[in-house]
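Provided herewith is a single structure, encoded as structure tokens, for subsequent inquiry.
Yeah, one chain of the complex is gone here, protein chain that is, but the others are all in their spots.
To keep things simple, chains are lettered A and B as they appear, and every chain counts its residues starting from 1.
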Amino acid sequence: MSGEASSPSANGPVLAVRGLTVTAAKRKILDGVTLDFPPRSLTAVVGPSGCGKTTFVRTLNRMVELTPGLRVEGHVDYVGQNIYGPGVNPVLVRRRIGMVFQRPTVFPMSIFENAAFGLRLIHEPEEVVDRAVTEALVRAGLWDEVKQDLDRSALSLSGGQQQRLCIARALAVNPRVLLLDEPTSALDPAATQRVESTMERLKQDIVLVLVTHNVSQAARVSDRVAFLHSGRLIEVGPTADVLERPKDPLTEQFITGRFA
Amino acid sequence: MENASVPSVDNIRFDGSARTRWRLGFDRVIGWLLPLLFLVAILPILSLVYYVSARALPTLSWTVLTSTSPYRTDALGVPIIGTFEVMLLATLLAVLFGLFGGIATAEFLSDRVAGWVRMSANLLVGTPSIIIGYFGYFTFVLYFGWGLSYIAGVFTLSFFMTPYVFRTADLAFTSVPRHIREAALGSGAKPSQYILKVGTPIAFPQILTGVFLAMAIGVGETAPIVLTTQPGVLVPQTVYSPVTFLTQLIWENFAQSQSSGLQVLAFQAAFLIMVVVIALNIVVRLISSRYRKRLEGLYA
Partner (left out) sequence: MRWLRWVAALPALAPAAILIGILVALVGATSFTNFGWGFFGFHWDPPTDQWGIMVFLIGSFLTAVPALVFSMLIGIGIAVASATYLPGYLTRILDPFVDLLAGIPSVVYGIWAFVIVAPVFGSVLEPWLVMHVAFIPGFGPPTRTDGLGVLISIFILTLMALPITTLLIRDALRSVPRDLWESGLALGATRWEVVRRVAIPYGRRGIFSAAFLGFGRAFGETVAVAMVLGAATNLPKNVYDTGNTVAAQMFELLDSAIGGTGSPQILAALAEMALVLLGISLVVNVLGRRLIASLYTEQVQGL
């Protein structure tokens, strides 16, 4: 296994996954996945339920370690550094690689404090926090809706607004990578549409990894599609290629809905 | 359009900043220190169990446990039988009040009224035992004129135990799955038939834990008994007779004198109560864990 799989050059991959295998009591949840995430891209990870796509995305910021009994082999290089390497702290990994969950997970505090959460941890000065929160809310496409009442409880927001606040909260610490684990599965169509347009804007400057079971969502927002099946990466490529001219019969079956 | 205010950092190794060092270090230290707080609970338990056993066991013999001779001051036969007799009737009364009360609350009361009733049961659990004891003394001993007697102690103790049975009976019937309840009542069963044929079999194990819990609490109570009965040298002959309860014996021996003989007897009584209470707790734990598993198997 080579130590330096990729170099942190401007156009090299931000995240490079090499031979990633996750085992739970002898059962392989992920089996030798190798995949690159180039800068300024949105990769949709699709596959039938139980294919390991949520586990996959959770290995990318070491959240997988919170589930007891899983063993991770292979490596994930973040700008050339293996995040599973010696001397790497998961707490610091997760600052660089943010995550948004299926359901909105706003904290029981004000809108402002939610967005400022990550910055408060490192005791950023107040004026930095102010500016970073504003920028993050703008980038998440929530600013215009909440700028009047930043001190209101975040729980008073609608579901779609809460989810965009979660995106803003992750953006405030300025990560290079944002992992989105089925971020719209709990939202109505209108809210889904807003979150999708936020994703489309964000992929202009950071790496997005979107887990979704919804092929049409992948078609709408992603540049690239990676298809997982039974823990193995079956096919990856530009969205149009994979969805319109799949090379593997398993991919074709999934796209045409025979798994559902 | 990246966030200009916060630099994007690529390093995922320790960056040497004092703040990061503090954050990670504090988390690690806390992770070692907090589990040690379990010792605050574990060491006293071990010490208590060890010392009570060490003082009680060397002289605890079959004769000590069974002799009911009124002339022996080193035997526990009379208080053991007394405790048993008090617990028997008090548990019966508590089950009578608590079981019917709990079922009625779950099945017949509107949510609003049930909320008030539940609150009163909770408040009764939170009422200091000395108050129940004084109430028993004032009402049963003085006002009803029963004197310091077996029956006064039984009623006082049963009042103390009732809310525990009540709460579990209520909870057990309230948590019968809605579809089972509606299926039974919807197919024309009368409420009484539902309670007897459907609800009780489902709720039974949980109610049983409530009864055992109430017994564990009752047998360890001191104040209500000391204030409503008086120790006797014989097992009770009538309901107005004196009766000795084990906890009462501990208190009386403690209060009267600290001579070593009485102290040993108090420790033997404490040992017995401790064993009974721990055994009841283990039974409660076993039933409720088996019951939960069964519930998951049935309705998951």
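The rule is short, and it goes like this: a contact is a pair of C-beta atoms (placed from the backbone, for glycine too) under 8 Å apart; a residue touches a chain by one contact, two chains touch by 3 or more.
Just so it is clear, the model here is predicted, and its values are computed rather than measured.
The chain not shown here makes contact, within the complete complex, with A, B. Note that of A:I111, A:L157, A:V173 or A:I255, the residue touching the chain absent from this view is A:V173. Interface note for the absent chain: among B:T91, B:S149 or B:T209, the touching residue is B:T209.
Between the chain not shown and the residues B:V64, B:I151 or B:A223, the one that touches is B:A223.
The chain that is not drawn here is touched, among residues A:G98, A:G141 or A:P183, by A:G98. Taking the complete complex into account, residues 23-24, 26-27, 30-31, 33-35, 37-38, 40-42, 44-45, 47-48, 51-52, 55, 97-98, 100-105, 108-109, 113-114, 116-135, 137-139, 142-143, 148, 159, 162-163, 166-168, 170-171, 174, 191-192, 209-210, 213, 216-217, 219-223, 226-227, 230, 247, 250-251, 254-255, 263, 266-267, 270, 273-274, 277-278, 281, 284-285, 288 of chain B touch the chain not shown. Counting the whole complex, the residues of chain A in touch with the unshown chain are 61, 63, 66, 68, 91-92, 94-95, 98-99, 101-103, 105, 107-109, 117-118, 120-121, 166, 169-170, 173.
As a convention for this text, only the chains that are shown with their structure count from here on.
Those residues of chain A whose C-beta lies close enough to touch chain B in the complex are 8, 78-79, 81, 83, 87-89, 91-93, 95-96, 119, 121-124, 128, 131-132, 135-136, 139, 171-176, 204-206. Taken in their complex, chain B has these residues touching chain A: 1-15, 19-20, 23-24, 27.
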